[in-house]
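One structure below.
Every protein chain except one is present and positioned as in the full complex.
And then chain A:
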Amino acid sequence: MELTNENVLGKIISEFGEENIQEPYNPDGIMTITTNRETIHDLIKYLRDDQELQISFLTTMCGIHYPGKGDKELCTMYQLHSLRHNYRIRIKVYMPISDPVMPTMTDLYATANWMEREAFDFYGIKFTGHPNLIRILNIEEMEYHPMLKQYPLEDQTREDKINTYFGR
């Protein structure tokens, strides 16, 4: 079966229902769908194990922060690839920042381990069931998650750089 955005979307919706698969759009040729935390693990498992789709390569995963968006403030993006059909799909899950919890994908993909640690490190998204959810790139003692938009690029307590001269 030739995979196209239409028939893959049709298959996913018939499996998981219209209410769980929302806002399909196609920004750059890669179909992007939004789902919820309850469905995401089953969805990725289904895409991996379905014999027709075989979307079984987790290309990348990252967090995104949209401040002031309420229930959609934090986002986790998964991008999957079917090496058999050369078909890519992107899945997003939104969550409020007060409850940044996601199910882990480490049981499906070994590579999700460090990707999830990175998302935790940068955005504070907690992946339930992750075997070793600790910071990966930043130091353990760090008290905040630096990729959140409220943190400016430079340390604001520095006194050796004068804004008048350097214009920041």
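What we mean here is this: a contact is a pair of C-beta atoms (placed from the backbone, for glycine too) under 8 Å apart; a residue touches a chain by one contact, two chains touch by 3 or more; residues count from 1.
The rule we apply is simple: contacts and distances are computed from a predicted model.
K.L.:
For the chain not present in this complex, what protein name does its UniProt entry give, out of "Tryptophan synthase beta chain", "Branched-chain amino acid ABC transporter permease", "NADH-quinone oxidoreductase subunit D" or "Penicillin-binding protein 2"?
P.N.:
The correct option from "Tryptophan synthase beta chain", "Branched-chain amino acid ABC transporter permease", "NADH-quinone oxidoreductase subunit D" or "Penicillin-binding protein 2" is "NADH-quinone oxidoreductase subunit D", the UniProt name of the unshown chain.
K.L.:
At which residues does chain A meet the chain that is not included here?
P.N.:
Residues of chain A in contact with the hidden chain: 27-28, 30, 32, 56-60, 62, 64, 77, 79, 83, 86, 88, 90, 109-111, 113-115, 118, 122, 135-139, 146-147, 153.
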